[in-house]
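For this view, one protein chain was removed and the others were kept in their places.
Showing chain A:
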Amino acid sequence: MLEIKNLHARIAEDETEILRGVNLTVNPGEVHAIMGPNGSGKSTLSYVLAGKDDYEITEGEVLFNGENMLDMDPDERAAAGMFLAFQYPIEIPGVATMEFLKTAMNAQRKARGEDALSIPDFMKRVKAAANHLNVSMDMLKRPLNVGFSGGEKKRAEILQMSLLEPKLCVLDETDSGLDIDALRIVSQGVNTLRSPERAMVVITHYQRLLDHIVPDVVHVLSKGRIVKTGDKDLALELEKNGYADYVDAAA
């Protein structure tokens, strides 16, 4: 589903190189965790996948279901099935959450040549998903993410993810800022979306999240490269020993 080959990327503004040859293949149905110390390039990788133009690709390629994803605009990637759950979901004053959800769902449907959702159908889907994630209808009436707590913002991200039904979900530190209860709700939301047709890339600092969302593969990213790949036990080992070994290995 996702093939990243020798990906090099730098910050467009000051040309600081962040990704230095990332290779990663994710197959349908798999959940990959990417762990790594601060500054290793985890968030950059997620932004590059989503198409943020603060970064320049200097080498390598990213194929999404065989298509060159780097040529696509962010909205085209989303319509093709890419979803990034933001580490810091953006507050958008003046845009009602419901209106935003409807616009996003219908924009993607339109891009795929599907009909727009009827209002009752849309409402039904939103209510079901919101109920599942313990998101109140009151929250959905408010402007997008404005005045939401950290936990509410993350739940709203997962709500969007479940409504947009992406093929590839990239979760950027979805556990940051969550208390234990919120972590459980968010993880359950994510686990419900696991399916043989859908792949997930879970980016996190801590092993804690991976107790709830159990990965098939764990990678360690350090200094812009994947320096170690293993199964879920690798996460436990990291939790015990820290990243020191890998930071040195990458140097």
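Everything below uses one rule, namely that contacts are C-beta pairs under 8 Å (C-beta built on N, C-alpha and C of every residue); 3 or more make two chains touch, one makes a residue touch a chain; residues count from 1.
The rule is simple: contacts and distances are computed from a predicted model.
Considering only "PadR family transcriptional regulator", "FeS cluster assembly protein SufD", "Cytochrome C" or "Acetolactate synthase small subunit", the record for the omitted chain gives "FeS cluster assembly protein SufD", by its UniProt protein name.
Which of A:Ile18, A:Ala33 or A:Leu84 touches the hidden chain is settled by the complete complex: it is A:Leu84.
Annotation: of A:Gly66, A:Pro93 or A:Pro196, A:Pro93 touches the absent chain (contact as defined above).
Interface note for the absent chain: among A:Ser40, A:Gln160 or A:Ser222, the touching residue is A:Gln160.
Listed for chain A, the residues touching the missing chain in the whole complex are 50-53, 73-75, 77-79, 84, 86, 89-90, 92-95, 99-100, 103-105, 107-108, 111, 143, 160, 164.
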